[in-house]
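All protein chains but one are shown at their positions in the complex.
Chain lettering (A, B and C) follows the sequence in which the chains are written, and residue indices restart at 1 in each chain.
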Amino acid sequence: MTVRVGVIGAGMIGQDHIRRLTDVVTAARVTAVTDIDAARAEEVAARVGAVALPTGADLVGSPEVDAVLVTSWGPTHAEHVLSAIGAGKPVFCEKPLATTADDCLRIVEAERAHGRRLVQVGFMRRFDAGYRRMKEVIAAGTIGAPLIVHCAHRNPTVPDAYRSAMAAQDTAVHEIDVLRWLLDDEIVSAQVLTPRATSKRFEHLKDPQIMLFETAGGVRVDLEVFVNCQYGYDIQCETVGEDGLVRLPDPAAVGIRTAGLHSTPVLQDWKGRFADAFDTEFREWIAAVETGATPTGPSAWDGYAATVITDAAVRSLESDGTVVTVDMKPRPAFYATGGTA
Amino acid sequence: MTVRVGVIGAGMIGQDHIRRLTDVVTAARVTAVTDIDAARAEEVAARVGAVALPTGADLVGSPEVDAVLVTSWGPTHAEHVLSAIGAGKPVFCEKPLATTADDCLRIVEAERAHGRRLVQVGFMRRFDAGYRRMKEVIAAGTIGAPLIVHCAHRNPTVPDAYRSAMAAQDTAVHEIDVLRWLLDDEIVSAQVLTPRATSKRFEHLKDPQIMLFETAGGVRVDLEVFVNCQYGYDIQCETVGEDGLVRLPDPAAVGIRTAGLHSTPVLQDWKGRFADAFDTEFREWIAAVETGATPTGPSAWDGYAATVITDAAVRSLESDGTVVTVDMKPRPAFYATGGTA
Amino acid sequence: MTVRVGVIGAGMIGQDHIRRLTDVVTAARVTAVTDIDAARAEEVAARVGAVALPTGADLVGSPEVDAVLVTSWGPTHAEHVLSAIGAGKPVFCEKPLATTADDCLRIVEAERAHGRRLVQVGFMRRFDAGYRRMKEVIAAGTIGAPLIVHCAHRNPTVPDAYRSAMAAQDTAVHEIDVLRWLLDDEIVSAQVLTPRATSKRFEHLKDPQIMLFETAGGVRVDLEVFVNCQYGYDIQCETVGEDGLVRLPDPAAVGIRTAGLHSTPVLQDWKGRFADAFDTEFREWIAAVETGATPTGPSAWDGYAATVITDAAVRSLESDGTVVTVDMKPRPAFYATGGTA
Partner (left out) sequence: MTVRVGVIGAGMIGQDHIRRLTDVVTAARVTAVTDIDAARAEEVAARVGAVALPTGADLVGSPEVDAVLVTSWGPTHAEHVLSAIGAGKPVFCEKPLATTADDCLRIVEAERAHGRRLVQVGFMRRFDAGYRRMKEVIAAGTIGAPLIVHCAHRNPTVPDAYRSAMAAQDTAVHEIDVLRWLLDDEIVSAQVLTPRATSKRFEHLKDPQIMLFETAGGVRVDLEVFVNCQYGYDIQCETVGEDGLVRLPDPAAVGIRTAGLHSTPVLQDWKGRFADAFDTEFREWIAAVETGATPTGPSAWDGYAATVITDAAVRSLESDGTVVTVDMKPRPAFYATGGTA
């Protein structure tokens, strides 16, 4: 059985996922597309033999759509996800699940009321081979109980539209999700420190930032977010436990010796870094939809938690580095299992 | 358009490729299967909704088959490939193209007579990201003109059925093909040296072996083949040029520090090492078949060349390390272009 | 001319330095030794043909002593250093310069009154080849202006006598000194966070600790101190600047592939890690003494600064991670130059 997917939002990310569902995931087919720009929806739909529909509601309601992919503008996510839950259809929502914690909670409540998990949020790092191997090593007890995690998230540059709060909301949010999953632990406080800002940025921006998190279990995390680091796209993660440590590999790259240097290239964007993770993410999501299984990826609860934690980080940033306690509701039993791959 | 593939030979490799064509390559579908063991053909075909056919000839002739995949026992390859050429259908043949140079030449002649390239041989390393990056670096002139290549091909163990000549025929043949492509040069002589054999092998086997090749352009290659190295599956390749060198990366792997050691795991089999290369190989082959383009992978001529060169290596092995000149026909203009990706 | 060195304190470190001055530093000779344990002084002195003297004052006053090395118990350092300054003799004092900031200031004042730099403090990392190369790279502008430094200081285990405050006073003090020198910048605040403590320690100890420092120039430092990390002695340092980063190398070690692992050994103690740095430290000190040049190593002011900064870190530790401002006097012009190698 081929899963028929309807896509809400045909921008850059939406088109990339449509290509993936078409060319990489054999068990899926895109059958419907909608976008705020109807002409773009038409054009993108035509390329893959899908129909363009006027609204998200039309798409969710279409009998030609088995599952919904939400890649529209962030503030519209909640409405479309709630609509899909209302229709009882599996829905994959690119991050964020919603732009406010309250909207995330409404989704969580709607899903619980529906009685079965329908929502998966697009945090792709859980599907990256390196992070998965790291989680296995931790789970196997090889390094003992985790105590500290050191992370860095570096981009070569960001556009003018990037604001200081986005360091938490758009960038660190990936580490926030993957750390909760890696440690199987909850983040309870956040603190954001600001080194002298790099001169190589737009004036308004606090970059780099150092984010400090503490978990319920007492693990401390330090995360450097540096989105104008110039030299490349570079993701580092090292977990230190009672008996040793485990470190995320750098991507495999040829070694070259010339002119007095041994060198290896550093990637320049996240697409190259996480291309395989995106493929795996969608393959596994489609496989779960196809068989009616509970999705193994990040749940609506994970989407809510990420939003609440990034809110705390932003409040710390805006109050000069105060430690901010994460204001998270108790986790419902409904999300106790099956929420993490 | 979905390419309908018929598979001749439903053994381990055949089944793995059937899985790949079904689950990974969206543009392909397996529609027919045949095997010397009819029951196995039935069972494998049933799994993917294909029909089982009595013979390779039936399969090649079936109107439900657009392209043929040959993964049967080596000595039968030539017959099936010739049959596919006769039917004017694209054919992907697992290595070897044929077990004798004469049979390879018959295929080359048949393809030339047909007038258009139909054959691709299953040397997957040309599709590995590391080798491809290495070829780009060489082609860009970064290391200057190549002079020497150092290679190692190590397997943890091999079964009792493995014979000394197979070090060239089954193992080194992958390096032979990828080196011709990497250097865009032809191998003109072979010499095989035998160090003291490891005690960790079946009695009859000369293992390890050191193979030395010289190219028409004067490049020297040394290749260690060690198929009972115990510690893992390990592929090394370093090309030294006039200005520097480039080295194949080890596969990305988490780094672990425990108990006085920094360690990274070494892979244990070729499947893990070349899984992505196999996927790319079949995606590109199917894409070429779908659009009617000339296949970009190894040609029938490359299959012939590999066989002639491994023959020379085996003769050297059997004559105590004499230098053996490769007895290769002149390359027809027909194969002058398009034969290397 | 051979420099005749008198050594105050013939314990483990004292004996190691006596061996170094005797066997490694050709231009030096140990001529006098004193120790609170007179028998030990006799024994150690006899080994190298030196005389044993009853007190530090006797040793400082001896006409056979050109320069003084203080390796006695910390609380006695100030007295001996002041005595050497009084005698106008060069003095090398193992860290700490003194156990209180006030005593350090008294030494600073005495040296200024003397009018010429006589004191060098034993922070050996400034003499380590890796740190030196890192400083060159930073100074050359290769990575742009520094913004962040990530450090880790790990010991396999520590004895029962180790107290939580010693993480700053005895362990992090090395990073504190080397960072001031590396960045040519002053540390202005300290904050100490405590992850859940490892279970593999004596009960009283907070281990690991994460120390955060800010410099006058706005650079942020995070330093993991983990003195029961089990796996080895491991020093990490990475400086991130506006254009890139530079990382301290791991010590060169053979790579081994066996049993499915690629591994390199991790050192188990600081002696192996910094043996060359100690040799260089004493060679350069003796060379300066011999020629009457200003010592290039850490000055009395650096000793004072390290003490004030570790005091701030300890206060933060004892007040649950409050940010503590470093209470440092203004740097006298006397120490403006020549204080850092």
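In the analysis below, contacts are C-beta pairs under 8 Å (C-beta built on N, C-alpha and C of every residue); 3 or more make two chains touch, one makes a residue touch a chain.
Here the structure is a predicted model, which is why all the values come from computation and not from measurement.
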item	value
Among B:217, B:272 or B:332, the residue in touch with the chain that has been omitted	B:217
Option from B:129, B:147 or B:275 whose C-beta touches the chain left out	B:147
Option from A:76, A:142 or A:268 whose C-beta touches the chain left out	A:268
Option touching the unshown chain, where B:166, B:245 or B:289 are the choices	B:245
Absent-chain contact - pick from A:202, A:231, A:270 or A:334	A:231
Contacts of chain C with the absent chain, listed as residue ranges	22-27, 129-130, 133-134, 137, 142-143, 243-259, 264
Absent-chain interface as seen on chain A, which is shown	230-232, 234, 250, 257-266, 268
Residue ranges of chain B at the interface with the undisplayed chain	144-145, 147-148, 150, 152, 193-196, 198-200, 208, 210, 212, 214, 217-220, 222, 224, 226, 229-231, 240, 242-245
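What we mean here is this: only the chains that are shown with their structure count from here on.
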item	value
Centre distance in Å when chain A and chain B are each reduced to the mean of their C-alpha atoms	38
Gap in Å, rounded to a whole number, between the CA centres of chain C and chain B	58
Contacts with 2+ other chains: residues of chain C	230-231
